[in-house]
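Here the complex is missing one protein chain, while the rest keep their positions.
Up next is subunit A:
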Amino acid sequence: MTTETKWAFDQEYITSFSKEMNEPEWLTELRVQSLAKAEDLSMPRPDKTKIDKWNFTQFEKLLVKSDVFSSIDELPEDVKALVDLEAKDSSLYVQRNNKPAYLQLSKEMQEQGVIFTDIFTAAREYSDLLKKYFMTAVKTDEHRLTALHTAFMNGGAFLYVPKNVQIENPIQAIFLHDDAEANLFNHVLVVAEDNSSVTYVENYISTTGKVNGLVNIVTEAITGQNAKIQYGAVDTLAEGITTYVNRRGHAGRDSRIEWALGMMNDGNTISENTTNLVGDGSYGDTKTVVVGRGEQTQNFTTAIIHFGKNSEGYILKHGVVKDSATSIFNGIGKIEHGASKSNAEQESRVLMLSEKARGDANPILLIDEDDVTAGHAASVGRVDPLQLYYLMSRGIPKHEAERLVIHGFLAPVVNELPIEGVKKQLVEVIERKVK
């Protein structure tokens, strides 16, 4: 038996890494504490997926060297395609592996005191603000992966919208993974203070082809009273990358958090997307689309937890599974005691495209309050032969008819994405994956 540390990087390494990044002391300490705790914490237990053989913890490099992009023209074509190059006053952050590689801020944002920067700069320049919110919606000691996330965080973005500020144009972040040796421990923190509103859209994009790597993402979206965050994401990480992604919302009184998530990774993925409706009158809406293909196994747990009275939560998940892929969809609507007059609705639909594909939709309602309404719908099925017949009777070949039905099936989320380039990319990714 070996007694050496369980992780690739020890306390000493983490401390010197943190110092090198000029991080404030509280963050260095938090990293070190988290690393120490990780060993004793258990792994998360996604319902109906066994992950004990998945590698979330062993990796060789915490940082890879990547060059920055000095102008938008230098961005790779795959990244350019996601950006609205015509837009007059847009905000864009591009991270290349672990390197903040490009940042452009709109006048609109700067004039109104909005902060949008990479997570390292945030730690240096907005230490107090970051400390106030960082790892509050997700706790560092929830399980081993949140602890390791905190200890190893090596990238991410911070978006802060002050009180009463409404940002019209979507703010975009692109996390480019173009080095086969890169591993991402990415943290995204979006805070919308009272009466503010913002739309944020992110892409995780691999251009490496098949690799052997791991990704551990934590997102926290936090709204103050009467604030609104619209959060769009399209994940297209490469085959061979094992991903843990936790996107969590914390909604204050009368605030709204709306998610539109395109989960298109080609590797094994565990996704947790929880919205805590903490304040009275808060509203959460989660729309997710998923395509599983090849041999990949994916588990998507979407939860909306009602603490506040009169809170409303809506979950919509549509997934397509082909080849011998496995996709598990757990939908949880939970109403805590005291959250009276709340409404929890959810719908999960899975479309199976092959005999060997496995799909499972598990709607769960946990209700600890009498005076509420709730509903769920779930189905797992194949493409309706009568729909195909109808389309084919107009001359449309079978594969094209299937393509139309699948696109239609995934449209509810695709249509929610507020940036044309991202929407187009998602359509193209879906096209490529279901072909």
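The criterion applied here is as follows: a residue touches a chain if its C-beta (ideal position, glycine included) is under 8 Å from a C-beta of that chain, and two chains touch if they have at least 3 such contacts; residues count from 1.
Throughout what follows, contacts and distances are computed from a predicted model.
When the unshown chain is looked up in UniProt, the name that turns up among "Glutamate transport system ATP-binding protein", "Iron-sulfur cluster assembly ATPase protein SufC", "TAT-variant-translocated molybdopterin oxidoreductase" or "High-affinity branched-chain amino acid ABC transporter permease LivM" is "Iron-sulfur cluster assembly ATPase protein SufC".
Contact with the undisplayed chain is limited, among A:Leu35, A:Val190, A:Leu391 or A:Val434, to A:Leu391.
In the full complex, subunit A touches the hidden chain at residues 384-387, 389-398, 400-401, 404-405, 407-412.
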